[in-house]
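I have placed the structure first, in the form of structure tokens, so that the comments after it can refer back to it.
Every protein chain of the complex appears in place save one, which is left out.
Letters A and B name the chains as they come in the text, with residue numbers starting at 1 for each one.
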């Protein structure tokens, strides 16, 4: 017999005055989404353990001294959550300003919309405000690391590390504002433990990591997502049966991803599945 | 694990440094010679992640820096991915990942020393507070070698031409305790009275009476006495110690761990150093009692890397206590087993945060963890853990012997005639403490609680947890830094901001970027008044307070806020 999961108890939570019932173990974010509340997230990944580093998803939880990260805080019975209070909105606004003033968010999906929604004005920190601007690292033909766009969400590190790939090619190095995602001694990827699975690129929320095809096409000005189709099919290499989502522009594959809810891959691929399409 | 290594090899000296700590490698797969047996079968090398910080120290302290070859060798020995080890090593300011001279002079440019006129580090490296504030301005020379050497400099003006090159003996610990030998001292009563190296001296002065009493009471009885005495944590958060112990003791998950937080790094704080240097056995005994009460067989004493004399005193005390059966398998013949491992920090204020300290001990970057879960449930190595500050722990001794002391330690520095650690009853008005310490010059304000604290001008504020809270301030770690009218307040605030910017772990956005924006705005305000910048400071400050992961970010704006609101800074 297939072992049954023990039944999950349901708990009641209040979100913005509305009663919501969620399974025990759900996060506040789950509860908010059940209630139909849209909360911005950046470092949250549907295949990763929440790191709650970016703090754009903070909400007000009654009785809590500080705001709580919705992505990681577990919902508790009787919890009263405010997603859109002045205090929560204020923190989200400033966090967006802090990010946008220090990091290039030009390829971060939704960033522009959120900034407008929260009235964020990153320019008010002045032109001298410190940034993480730096030239992109192009040290191989498969993917590019443009850390001027990196918000240090840790998702690439977690995907490369114990949560999925277990290659541990990168880590956060340094401290504070000077912290970076780095190989040991910042050696080039070609000298590192990287196996080019691209699972870091798959989870990057800002485009700091991008496939070389996308990076080059953006540089040429030919990258156009509105002209792209996405089709999910099966990898042509080994017999594991990984699901590939092919992003096609002008009858050319320009990017390969994998569905995050797929039981075979959970959104992960290897170098062949991710990059080995050159022959078609 | 299928680790990847480059071609870099360790030097003989680096290898020797690591092997001295870990012993020689057992198999080819962890860096030893290839044998026929190795090539036929191998067990998985278990990650010995918690040995990483000591191993990094071993190389850095012997060679002065950590090369690619040395890091790779450490990683092979401990089965740690090099990128991860690099991430950890580069987190700590005392480690260097590039070649440098064996001797590095760390010149304190932090608040107490700034208040004494230090402007820059001169020939040395600028350092955050070294916890030598009673001797400000201060510096610490660390020299790699076998053995490594540390020289502490204090009380010399930075302008002196050759103060930081000659070795000088440190003044006796008692010099840091103006009340030393006096009546009414409880926590400090042995400092300057006993020989810190001598267990016999300690026992002749009441040592190990409290542990005997603890064994009579039993674990539950100890917790009851501590709870009834109303002891609250002295590290800054003032959480009831009895409740923490009780919650840990009740956890069914095993084993339980005890962590003594001796990573005393709040600028202006040096009380724990004085206890550890002057009365180290008291801490060993207190930890033993705490472990007994909460069911721990293993305790970690995490001491900041900038405390050479305290480290030496504790090494001696732990070794001696072990030799005399005061630590180990059967303490005092009562069938209780407990031992202490001393862990040296490596220059990171954040590691004093109660969950960052776990990550540091475990060999990860010293980043705070998300709470909940709280340490009593999932702490060190994911197990129930009780974390207490040094001062909190030593308070347990008088509780078991006399029902407790009602005193608190205060670290007085800045513009006073008699700086040092003072022990006074909780609730003593600030004015009385200042009278003892003899302010010099015209008083402008007192910074209570350190960089994470706030400025007060009301000298009648009672020095109690409730009293300071009512006054919109905090006792914090007991910092009482006195500023006179001569102080350059904007520069002082910039230094506070710079401290938080330097010490932010970088994990969460509000703190990582917010501390930078705070410092930038303060720099601008130092040049010209600006309402926009004041608004900006307040908004960023509020966001750091509301949305940061840990206490560092949450308090990084406290002092600046109080300076603006109470001292009229930038008006």
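Keep this in mind: a contact is a pair of C-beta atoms (placed from the backbone, for glycine too) under 8 Å apart; a residue touches a chain by one contact, two chains touch by 3 or more.
Please note the rule applied: contacts and distances are computed from a predicted model.
Asks: Looking at UniProt, which of "Paraquat-inducible protein A", "Formate dehydrogenase major subunit", "SoxAX cytochrome complex subunit A" or "Potassium-transporting ATPase KdpC subunit" names the chain that isn't shown?
Replies: Going by UniProt, the chain not displayed is called "Formate dehydrogenase major subunit".
Asks: For the chain left off this view, which of A:62, A:121, A:141 or A:227 is in contact with it?
Replies: Missing-chain contact among the listed residues: A:141.
Asks: Considering the whole complex, which of A:14, A:162 or A:216 touches the chain not shown?
Replies: A:162
Asks: Of the residues listed, A:29, A:115, A:208 or A:242, which one is in contact with the missing chain?
Replies: A:242
Asks: Residue-wise, where is subunit A in contact with the chain that is not depicted?
Replies: Interface with the chain not displayed, on the subunit A side: 1-3, 140-142, 162, 164-166, 189-190, 194-197, 229, 231-244, 246, 248, 251-253, 259, 261-266, 268-273, 275-280.
Asks: With the missing chain put back, which residues of subunit B would touch it? List them for me.
Replies: 1-3, 28-29, 34, 36-37, 39-44
Just so it is clear, only the chains that are shown with their structure count from here on.
Asks: Using the touch rule from the top, collect the residues of subunit A that touch subunit B in their complex.
Replies: 52-56, 58, 66-67, 69, 72, 74, 87, 90-91, 94-95, 98-99, 101-102, 124-126, 128-130, 151-152, 161, 166-179, 182-185, 187, 191-193
Asks: Quick one: in the complex, what on subunit B touches subunit A?
Replies: 1, 3-4, 6, 68, 71, 81-88, 90-91, 93, 97, 348, 365, 370, 372, 501-510, 512-517, 520-521, 524, 532, 536, 539-540, 542-543, 545-549, 554
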